[in-house]
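Removed: one protein chain of the complex. Kept in place: all other protein chains.
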């Protein structure tokens, strides 16, 4: 019995005894920017996300490494006074939707957040925005699939998060949320546990080096309390039972255009990060979230980060918001998720490892571990199997419709005949006794 | 006026039935649009009895006369034939009723019991008339020693009864197949009842529950609901061995309340069938809450359509309003049902101990 479980135990030990992820610099930067709400009155959430999008683009992350999820399109909403434009400031200096304007009038962005971008790398920036997931594609499922990279082989590369263990990822989310959940499009919600488990799978599949998680929603800080995977710094806009507020409304657009926490994030990033060489630390950014500015208690979680608070605060902001073009000589790590993108076997392997490890932590019984590991595989296999429902046989139905829809007289005769026959049967029955 | 008074005094039943028939005919003559109106009412119309919802029930069109009414008629026929100890026709009638909608099959055990009871009584009478030469010809209720050996064997009778039922059902299936082009009528009639595909609000308890249900639990709870309904049939037979008619009527009540597509028609048919237990009325009204229950029924009959209107047409109410009323409706019916159970049991008890008549019971 013990012999049988030995490989699993060994594997689990191996996983655990792998050297901690090196402090070495990352080689790529990715950003996942998610707005989760629809509808005109949630204009600001789109503006929040687009502002962040602009900023990371300005600081050098290429479009190919930004995953942008927007459930609604405010620019084309008929209620929009400025058709085809989205603004994040009532000064309307910067149209987040069309960056050509911005280039034409570099001073136009005086009040607008992100206006400073015009003088930096902005000039070389390709115009327009590239939305990777839009409308009904923005779901909890697609978000989690994106993080854990579980897609059918046909899924386009541009809509994938092609990260590895040397990638730094910035994840920014905004929408309507509550205690430990964030609503997706009024239809579903993602819980803090879902998110934490997704990050754990990313960690197991070596899909990130370090991860900065930012969230602007009501009770935002409850979203990161469940995280348990190393290498994550998380920050949110408000504590439990606190609302996050919008910053101001534009009286011509008729709605609030940006949220406070995001506004001051952008404020900081615009003021302090003028070039890709700026040496600004995360700690400074986090200290910028004072109650006076945000009107709620923004929070930061450092404990998952190797080296704790000091190390996290000491990271450069550009480690997440900017881009590095490091080239890493191929060092194949066993079980690397990228080796078989779309290969469910590797997914199952990772799942099995997580399950095994968690089980081992929970109890020492090796037999149990074996059983659950197997169960995990079995469940996974079943899930992967595509269930094709038997095609409904509609032919008979049509036959019937035709016969039932026939002439009334025929039907009546049939009915009368059947009644007569039944009466006969009845009569025979009563004689029979 | 004098003539009227006389008629009323002499034959109140004639007046009642004539009036009822007159109203029915008048309604049909004066309001030709009434059937259309009624089929649109949520309380009355369900996929099982409505011709308008044609997708699921188009097979039923062929039996153009076999609406829900005929199910009731068949159940009533079955009961009456069982009372006359005509096992074959009783079973055939149950088969007919069960053929058009599933739940009358649950009436099979109590009706079989009733039939058996009557057969026993008849054979006992036969024996007695031959022995005592009609000394106590006064039908049933005397306590005379009956030779048990002369009674029909219960097992044998039961088997024969069930066999008749199965034969009749098989005949009906074959017959239906004959006039219909395929076997697809079987799923379309029975799966509609078993799987509850149509969750349009009605007077029953199922629709709201299954709207709220997570899909994963759906089949489980469908099973639970059906088993719950089924679970009454045999216990009633066991407990009311001495009053099989009560078992039949009570089972009809259970069906009227708990059936998947409940409607006011079924409840009305059951309330009418309660008259078969007329001898219990006095016990129920003396010891139980008949009037409050009927008042509650009245309230819910008025409030139900009002809340349905508020929800569907005025848009100012919601589904919970209407569902609350269907709950009240079912509750009132159930109170009537439990009162009847109480009265039947009490009746039995009082027959054993006449000295306890009219006294209050107290739990010790």
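Letters A and B mark the chains in the order given here, with residues in each chain numbered from 1 onward.
Please note the rule applied: a contact is a pair of C-beta atoms (placed from the backbone, for glycine too) under 8 Å apart; a residue touches a chain by one contact, two chains touch by 3 or more.
Here is the rule we go by: contacts and distances are computed from a predicted model.
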Worksheet item: Going by UniProt, what is the name of the one chain that was not included in the view, given "Ribosomal protein S7 domain-containing protein", "GPI transamidase component GAA1", "Dynactin subunit 5" or "Oligosaccharyl transferase subunit"?
Response: "GPI transamidase component GAA1"
Discussion item. One chain isn't displayed here. Which of the visible ones does it touch?
Written reply: A, B
Fill in: Which of B:173, B:190 or B:299 contacts the chain that the document leaves out
B:299
Discussion item. Looking at the full complex, which residue from A:36, A:80, A:139 or A:235 touches the chain that isn't shown here?
Written reply: A:80
Fill in: Contact set of chain A toward the excluded chain (per top definition)
39-41, 77-81, 83, 249, 251-252, 254-255
Worksheet item: If the missing chain were put back, which residues of chain B would it touch?
Response: 1-2, 5, 8, 12, 15-16, 141-143, 279, 281-283, 285-288, 291-292, 295, 298-299, 302-303, 306-307, 309-310, 313-317, 321, 347-348, 350-352, 354, 357-358, 360-363
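Going forward, only the chains that are shown with their structure count from here on.
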Practice prompt. Could you please state the distance in Å, as a whole number, between where the Cα atoms of chain A are centred and where those of chain B are centred?
Written response: 56
Response to the item:
Note: in the complex, chain A contacts chain B through residues 396-397, 399-401, 403-404, 411-412, 414-415, 417-419, 421-422, 425-426, 429-430, 432-433
Discussion item. Taking the touch rule as given, give the residues of chain B at its contact with chain A in the complex, in rising order.
Written reply: 54, 58-59, 61-65, 81, 86-89, 92, 96, 168, 171, 175, 179-182, 184-185
